[in-house]
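The structure follows.
Only a single protein chain was left out; the remaining protein chains are all shown in position.
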Amino acid sequence: MSSMQEQMRARARDLLTRGEVKMVIGWEKGTFWYLSPPVFITDPGDCDRLVWDEFCTNNLAKYLLDYKLSEEKIALFVKGCDARGIVRLLQDNQIDREKVYLIGIKCPGVKDGRQAAALGEERRSEVPLAEKCRYCTHPEPVIYDELLQEDGGTAIREAADAQEGRFAGVARVEAMSPDERYAFWTGAYDRCLRCYACRNICPACNCRECIFDRSQSGWCGKQMSRSENMFFAITRAMHVAGRCIECGECERVCPEGIPIMTLNKKIIKDLNELFGEYEAGVNLEARPPLGQYKLDDPEEFH
Amino acid sequence: MAETARVNPLVPRTGRIIKIVDETPDVKTFHITTDSGKPFTPLPGQLAMLSLLDVGEAMFSITSQGPEHLELAIKRVGMLTDALHEAEEGQTVGIRGPYGNGFPVEELKGKDLLFIGGGIGLAPVRSLINYCIEHRQDYGHLWIIYGARSPADLCFKDDLFNNWPRVENCRVDVTVDKGDAGWQGHEGFVPAFVEELHPDPAGRVAITCGPPIMIKFVLQSMEKLGYKDDQIITTLEMRMKCGIGKCGRCNLGSCYVCLDGPVFTLAQLKQLPNEY
Partner (left out) sequence: MLKIAKEKLPELLQAWAAGAKVFVPQEKGGVSVFLPWEGQGKLTLGEGNTLEPPKDLFFPRTETMYRYQVQGKEASLTEVPPLEEKRVLVGIRSCDARSLLIMDDVFLTRGYVDEFYRQRRENTRVVALACSEASPTCFCTSFGIDPGRAEGVDVQMWPVAEGYLLEALTPAGQELLGQGSSLLQEAGSENIPAAARTSLAVEVSGVTEKLQGMFEHPYWTAVSRKCLGCGACTYLCPTCHCFDIQGENRGNSGYKFRCWDSCMFSEYTRMAGGHNPRPSKKERLRNRFLHKLQYFPERYGKFACVGCGRCLDRCPVNVDITRVIREVKEVTL
């Protein structure tokens, strides 16, 4: 048991008992040792369900949208990537900062549950860090009301050098010939079930009504065919362009293992080249690249 | 094409709109037939899937029928109904059916019947009213209580004011939520009107259909007047796609509204989840 976990439970119990918040969102143990899914605590007596371990991967920020209409204050635990999700929602005017109490966590990195399952519980210590954590530039949350860290000040992960390996997947695809690239993407997206797990977990996908939930409009057919799946993939990638916080949740939740982050990172790489280096969800004041213009923006189409 | 013996229930046949009648600013009655006459002979309360092939398909109640055609009264609420309201006589449509359980015409024999309709809700109930009129000797007193938002929104005005009042042992009472300059009749909501008229429950079965909010209050009024749960029948609507109890979406508990309904007694509805 880590002292971080004890601190989390204590803080949650305290906030709920004193009525400062009506609900605390955190993580609890799931069906297997490698799963720590979200938990919603409303009763101070339930706070012992909260856990903190290397499988607390789920980005909790998106759940705040379920309580948009509620008057009540909610507390949630935020790792570095989750905090960027909060900034994303604030910048998109989706949540009220006053109704949220953020308990930041200096995150040492999380691990991939699927890889853990494959290795087995006896080899728990060998499970590698999740890929996204290797490129994480903000392990300490950029926004919080209070910050928790391990007693004894265990060194947290150093912020990774943003460039190292971050766009390796993109470079691999860019090096392919057009035919190879087509085979790569169709091979992936032919499997797409259009379950919308990627969209539903993404903090940047926060439209009140998504166009893919309105099949009547005719923008995208409901058939699970190559062209419609591609249309969905590219549309979503373009809709989050410049706003993607690189939490990697979309790729983690995809039941078919589609390399969604490669597509998102390609767009981020292009935006960096076109409009300058930018990291979404870090600076509340900075406008996203596609949410502003500058007079010296590249103009290739005179 | 495969053997004609196996009919695919999801594929419609083509038919034609031969007549369009304007009932209200947003309700029209469409008369549909096919090359071989009436596509099928529905029981009162049954449904049909009507489509404009390049727009969409939806389930509608069959409000009436003639020897060679079916009549569907359709309110303009969405994409398909919009397109239908723009269509002209002669338009080819897709039609398949009949679906649903229809009204229990056998069990209702010999009883006095009370029909309570609101707005477009009169459309399915009308099929039963006309059936009773056609088999007049099999049924007792017929009492029709109907209301709409305004005089312009009253459906089937010809039946309400000319045909039905002339039927033997039949009474028609009409109300509107709000009258206009020329309106001489009753003003007020249907549930309150029903209570005002207080039809006696003895030997009577009530059949009601209308907007969900109206049904809710009508059921409360009926309870006050002493009607038992098995004396009240209603017909529901849900989003439907297959019409044959397979696509899953119109379920109310373990019943499919397209197959086990849309006609339910209140007693049956109380056994099912409150999800409609």
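So that you can tell them apart, the chains are marked A and B in the order they are listed, and the count of residues begins at 1 in each.
In this text, a contact is a pair of C-beta atoms (placed from the backbone, for glycine too) under 8 Å apart; a residue touches a chain by one contact, two chains touch by 3 or more.
Computed from a prediction, not measured in an experiment: that's the story for all the values here.
Enquirer: Hey, which of A:10, A:193, A:207 or A:238 is the one touching the hidden chain?
Expert: A:193
Enquirer: Which listed residue (A:45, A:257 or A:276) would be found touching the missing chain in the intact complex?
Expert: Missing-chain contact among the listed residues: A:257.
Enquirer: Could you list which residues of subunit A touch the chain missing from the display?
Expert: Per the touch rule, subunit A residues meeting the hidden chain are 30-32, 35, 37-40, 58, 62-63, 66, 117, 187-188, 191, 193-197, 199-201, 213-215, 218, 221-225, 249, 252-253, 255-257.
Enquirer: Quickly run down the residues of subunit B that touch the omitted chain.
Expert: Considering the whole complex, subunit B reaches the absent chain at 1-2, 6-12, 14, 53-58, 77-81, 88, 90-94, 212, 237-239, 241-242, 244-251, 253-254, 259, 273-276.
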